[in-house]
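Subset of chains shown; positions unchanged.
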Amino acid sequence: MLLALPDILPPAAAAKLRELVLAAQWVATGGNGAASRQLPHDALVTRTAQAEVTAALMDSAAFLSAALPHSVFPPVFARHREGGCSDGQVDRAIRCHKSTGARIRTDLSCTLFLTDPADYDGGELEIGGRFGKASYKLPAGHMLLYPSASLHRVAPVTRGERVSCFFWLQSLVADHSARELLYDLDQSVQELAAERGKNDDEVLRLTAIYHNLVRRWAEA
Amino acid sequence: MLLALPDILPPAAAAKLRELVLAAQWVATGGNGAASRQLPHDALVTRTAQAEVTAALMDSAAFLSAALPHSVFPPVFARHREGGCSDGQVDRAIRCHKSTGARIRTDLSCTLFLTDPADYDGGELEIGGRFGKASYKLPAGHMLLYPSASLHRVAPVTRGERVSCFFWLQSLVADHSARELLYDLDQSVQELAAERGKNDDEVLRLTAIYHNLVRRWAEA
Amino acid sequence: MLLALPDILPPAAAAKLRELVLAAQWVATGGNGAASRQLPHDALVTRTAQAEVTAALMDSAAFLSAALPHSVFPPVFARHREGGCSDGQVDRAIRCHKSTGARIRTDLSCTLFLTDPADYDGGELEIGGRFGKASYKLPAGHMLLYPSASLHRVAPVTRGERVSCFFWLQSLVADHSARELLYDLDQSVQELAAERGKNDDEVLRLTAIYHNLVRRWAEA
Amino acid sequence: MLLALPDILPPAAAAKLRELVLAAQWVATGGNGAASRQLPHDALVTRTAQAEVTAALMDSAAFLSAALPHSVFPPVFARHREGGCSDGQVDRAIRCHKSTGARIRTDLSCTLFLTDPADYDGGELEIGGRFGKASYKLPAGHMLLYPSASLHRVAPVTRGERVSCFFWLQSLVADHSARELLYDLDQSVQELAAERGKNDDEVLRLTAIYHNLVRRWAEA
């Protein structure tokens, strides 16, 4: 499950959110001096920005189908200037949120890009796995969904500034290949329903199969 | 797991509940015009009626043993007049309640009959599966428990009116054959305990086996 | 998984097989005196008849799709005259064959009917479950597939004679509801492939899903 | 998973807690007359004492690593005088708390000893299993962690008085041998990190393996 989801935020909304967070107070994070900063988790503006992202997620049929979200951890907003990067890491399996006390199993990691790729160099999201290392730099408003179990880091920014939002989520379906299979099956159901209607016999049978697989695999 | 549970409500209580809901405002549901109606999910009377049903469920040892309920979705009250029916369907795997926001995995579906079979024709609950199609029409106050994964529908009512209450539940034990096995084992434990006492060696051993199986299979 | 498979043997082949076995030596089985008899497991005619049944099974696409057989236990041939029946039972989980030493887990039980229903009264195959008790009496050459975990028995024959062949099998997919889901999905793939061709995008995607589910569930 | 955890409470804190609870009102529990008593679950002092124990648990790295607690049932305080004991039992799989309504699956049972072993005779915690029966009598402030699925009882006290605190917990990882394996792996990671530093390649790889195993087995 490594999936680029276009247009979680339309370009204008992404720009507006970027401006909102850029106007706030930021705090430095370990290691890179002022090159890497985050929004404080308990600031009012953080909560406003988080609400906007969460609402956009809940409106995205592609996100819901691909992630089957159980609980979404409050998003973190980060900015990286020249020299800013993040260490390679596998995310901790269980996370508790400082403010809310919420606890989740980190099945999936998400990075919502908020700066246009033309406005900075470097800063790719690098994800490693058995398939080698891949680099991602998506348009503002697009989001990458990837397994928290994979090694990932932000490559050093070498020009400009990269603003992004990242968060973890616990999925209703913990197993990645099961979740991918459900996503594929949902794609087939949507395609066939668009062609043949929702009450077509094959559409009904495949829909029942989809729900019975979710039932088998989901921890609600 | 397809089980008829007699006397979830004694006849008098079933009659009283039917009168309570019949006196309320109903809203039409899709497709059948006024032939099929439901109580609005946020009306006060709905909540009163739901509380009564839920309390009766929690008092029923047979229901608790057979369903091992984790979360019960707020019950829906329905009435079907001549021509009223419901479409055949496999229930969605995950449901969120409009008022409470509660989310459950629909493992089991339940229909509590509130009208005496003599008072209407048609209106059978039809359930399909690999074993063929079976039809159920239980006395008022009796309830049918069946897998949400099976195809089911209400056959058209051809005389009189059928009032019923239905709901979904998430079980502590998602797997139907595991839950059935626990139900059978509990029956044996109850029988043997009635004969030999709770402190009989075999009763103690089987009780420990029962709890260790629940421990193995339950998501609490 | 309770499924009637028509025409495992065409009527003429069923008749021929019945004649072949009826001409052989039979031995009484416990309890019913001469009313219930079986072919000896090590007679030559038994092996000939077994080979014929096994070959027919391997030719039946419906059987292969529904049962996903891993190992088929050598079939047993039985005849029941007036008064002959079999006790209700849940089949043992593990069986070893006297002659071959083969060991299987009995996931599915199969009864191949070899006598026309018009030629005997009684002798129904009765299968019990949570869905109640169902009775089956199929035409000669038809076969019933049912879970070995269900209670089943042959009702007493009250007129004529009933010849049948029964056996157990271990499936590649032990879980009944997983196997049923695969059977349903295979039906959809076959339907859509017939309509749209094997290289249609949706057919390819659903075929890949089918194989990846088998891969996930099968013990080869 | 049968593990003695030393110094959950340092000796002084254990003594202070014992004095706090001893000064309160106690109620007799079934069977042994006044020999076995408990603190009432809804008394103020009970809540104070519970909070102290819970805080100590959350401060113990060894407890967190060994138990991987999901939910801890409110602790019960018990005192046994001469003749006091508890019956052998396997704990119920699912428990609801009278005051809080919280429901947990009882994966692990914990006994925190609050009286020094020199101050009483008998009163051992006896735990049975396939490995035979073992007896435990730990210093005040030490705790024993053991599977709720095992048979256990308090042996009769023959001199003095034994004060203890016991509770159940649901673990993030239900399977005992999986949880034990994680505990062993965490021990290796801690040892190697102390020797080689947290950023050593092998430490990083084993840390990632640890978190990916938690991810695979945890219900958060």
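So that you can tell them apart, the chains are marked A, B, C and D in the order they are listed, and the count of residues begins at 1 in each.
Everything that follows uses one rule, which is that a contact is a pair of C-beta atoms (placed from the backbone, for glycine too) under 8 Å apart; a residue touches a chain by one contact, two chains touch by 3 or more.
A quick note: this is a predicted structure, and the numbers were derived from the prediction, not measured.
Enquirer: Give the total number of copies in the whole complex, keeping in mind that only 4 of the identical chains are shown in place.
Expert: 6
To be clear about the criterion, only the chains that are shown with their structure count from here on.
Enquirer: What angle, rounded to the nearest 5°, describes the rotation that places the Cα atoms of chain B on chain D?
Expert: About 120 degrees of rotation relates the two copies.
Enquirer: Please state whether the interface between chain A and chain B is built from the same residues or different ones, using more than half shared residue numbers as the mark of same.
Expert: different
Enquirer: Calculate how many whole Å lie between the centre of chain B and the centre of chain C, each centre taken as the average of the chain's C-alpha atoms.
Expert: Going by mean C-alpha positions, chain B sits 34 Å from chain C.
Enquirer: Can you check how far apart chain C and chain D are, centre to centre, with Cα atoms defining each centre and the answer in Å?
Expert: Chain centres of chain C and chain D, defined by C-alpha means, are spaced 53 Å apart.
Enquirer: Just curious, how far off is chain B from chain A if you go by their C-alpha centres, in Å?
Expert: Each chain reduced to its C-alpha mean, chain A and chain B end up 39 Å apart.
Enquirer: In chain D, which residues are in touch with two or more of the other chains?
Expert: Each of 219 in chain D touches at least two other chains.
Enquirer: Using the touch rule from the top, collect the residues of chain B that touch chain D in their complex.
Expert: Residues 172, 207-208, 211-212, 214-216, 218-220 of chain B touch chain D in their complex.
Enquirer: Using the touch definition from the top, list the residues of chain A that touch chain D in their complex.
Expert: By the definition above, chain A touches chain D via 90-94, 103-107, 148-149, 151, 170, 174, 219.
Enquirer: So in the complex, the part of chain A that touches chain C is made up of which residues?
Expert: Residues 177-178, 181, 184-185, 187-188, 191-192, 202, 205-206, 208-209, 212-213, 216 of chain A touch chain C in their complex.
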